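So the structure is just underneath, and the comments pick up after that.
One protein chain is absent from this view; the other protein chains keep their places.
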Amino acid sequence: MLTAKDIWRDIERIREEAPLVHNITNYVVMNTTANALLAIGASPVMAHAAEEMEDMVGLASALVINIGTLSGPWIDSMLKAARAARRKEIPIVLDPVGAGATRLRTETAYRLLREAPPTVLRGNGSEIRALYYEEQATKGVDSLHAAEAALEAGQNLSRRFGCAVSVSGPVDVIIHGDSIIRVANGHPLMPRVTGLGCTASALTGAFAAVNRSSLHAAANAMAVMGIAGEIAAEKAHGPGSFQMLFIDALYELREEDIAGRLKMVMA
Amino acid sequence: MLTAKDIWRDIERIREEAPLVHNITNYVVMNTTANALLAIGASPVMAHAAEEMEDMVGLASALVINIGTLSGPWIDSMLKAARAARRKEIPIVLDPVGAGATRLRTETAYRLLREAPPTVLRGNGSEIRALYYEEQATKGVDSLHAAEAALEAGQNLSRRFGCAVSVSGPVDVIIHGDSIIRVANGHPLMPRVTGLGCTASALTGAFAAVNRSSLHAAANAMAVMGIAGEIAAEKAHGPGSFQMLFIDALYELREEDIAGRLKMVMA
Partner (left out) sequence: MLTAKDIWRDIERIREEAPLVHNITNYVVMNTTANALLAIGASPVMAHAAEEMEDMVGLASALVINIGTLSGPWIDSMLKAARAARRKEIPIVLDPVGAGATRLRTETAYRLLREAPPTVLRGNGSEIRALYYEEQATKGVDSLHAAEAALEAGQNLSRRFGCAVSVSGPVDVIIHGDSIIRVANGHPLMPRVTGLGCTASALTGAFAAVNRSSLHAAANAMAVMGIAGEIAAEKAHGPGSFQMLFIDALYELREEDIAGRLKMVMA
């Protein structure tokens, strides 16, 4: 269901069209996700003032909302931008960072899901479970659960909100209704670098800007994350050098890298 | 008009005096521009609370205002800081990031230009054109226009607001009234790294703190950006390693590097 050729076609389109990806994201990762979007060939913009949400969404080809460092005025802007993106029919990616850790995050993620459902809901196993089972996390924004443990939750959220659900973990599980894709690329160093989940969400925005299948856009983005991670890890001495090499790997990615490394898991 | 000797004299003064550069800048680049200012020898401070603007400007040798991630309270602080900097007669650099992309940005840039004109207005071709022709951008914060296409706009803005206008591009164009300097240093990887335009503005603040000619401070900063970029690109494998090597290059810059690489274009 996932092929190197299709992934490569998306990357070529991103490089040609340089889609503008509007990010309302957290302070920790803004630099990292902007650089990742530039490296893959997209045009990132970060903007959060309510007064400019309609103008900016009007220019954008995709909207990425990440609730990693929330506050009241940002929530208003997220809702405003998501509604504008729905009206304009551009894809929305929602990363519910820390859902389950605090009520504010869980409720904000729900509100966004209900009031302006995303094209792709992209989180880790704990976050996706928290949104379905209303589990209370005990470990902040880290994931206690493998992606597989969020399969049922993901399927139900996908059906309820009509979106793809992309769950990251050692094996990523990407869901749309009954369709499931599992991607096994990646490297154990990746959770030791801050913001790679957020980067996955940002890249999902770039792929969704050029690929109308939310399931495939989400899965292609996770495959590219994992493959670039494997390439970076080969030369990395730790998470510091990994972070730098990961951006280089995204920039230098060739079709052969994808064809040679793509690893899917059949259920 | 631009000589390696003059550029080097500015760098030596920055390294000796470590001028405090007060930045009110965007979330995406704060770490990058602070590190670039430290690497060149200046002392960066980032502060945005209205309550401390007068105190902080009181300590600073230059003020850099960058509207990349605006919101209401920050606009108030920018105006307050800019007025305090005018009263204290320290140089102000204004980077109108995304002017033309949204009304909020265009109007905020105008308001700053009118109410507390900067010493140097520093942006890309699209932003400078947007401020003069009131063009609406179609591409977020990226530049659609070469710096040269903003020459007339830059000259007019320079005359109207009494400031230097520094326009980045493959050839940078630095303008003050009838004086024009063109710098052709740089590397194609530079627009693939987020925040290098913002870094140019921050370094312009450091140069303006030690050089009373706004035209030359702005041009010297652009030459140093381009030269450090060329040095970094020689060892970089992509935008990730470029970003790291660029900071190293700023830190290690020697007079010979400037003398050997400085490239001006005569009209």
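Chains: A and B, in written order; residue numbering restarts at 1 for each.
The criterion applied here is as follows: contacts are C-beta pairs under 8 Å (C-beta built on N, C-alpha and C of every residue); 3 or more make two chains touch, one makes a residue touch a chain.
Bear in mind that the values here come from a model prediction, so they are computed numbers and not experimental data.
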item	value
Of A:26, A:124, A:201 or A:214, the residue in touch with the unshown chain	A:26
Residue of A:22, A:105 or A:187 touching the missing chain in the full complex	A:105
Given A:70, A:180 or A:210, the one touching the chain that is not displayed	A:70
Interface with the undisplayed chain - residues on subunit B	18, 20, 22, 27, 30-31, 34-35, 38-39, 43-49, 51-52, 55-56, 59-60, 73, 243-252
Touch residues of subunit A, complete complex, unshown partner	26-29, 31-32, 68-72, 98, 101-105, 137-142, 192-195, 236-241, 243-244
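To be clear about the criterion, only the chains that are shown with their structure count from here on.
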item	value
Centre-to-centre distance between subunit B and subunit A (centres being mean Cα positions), rounded to whole Å	32
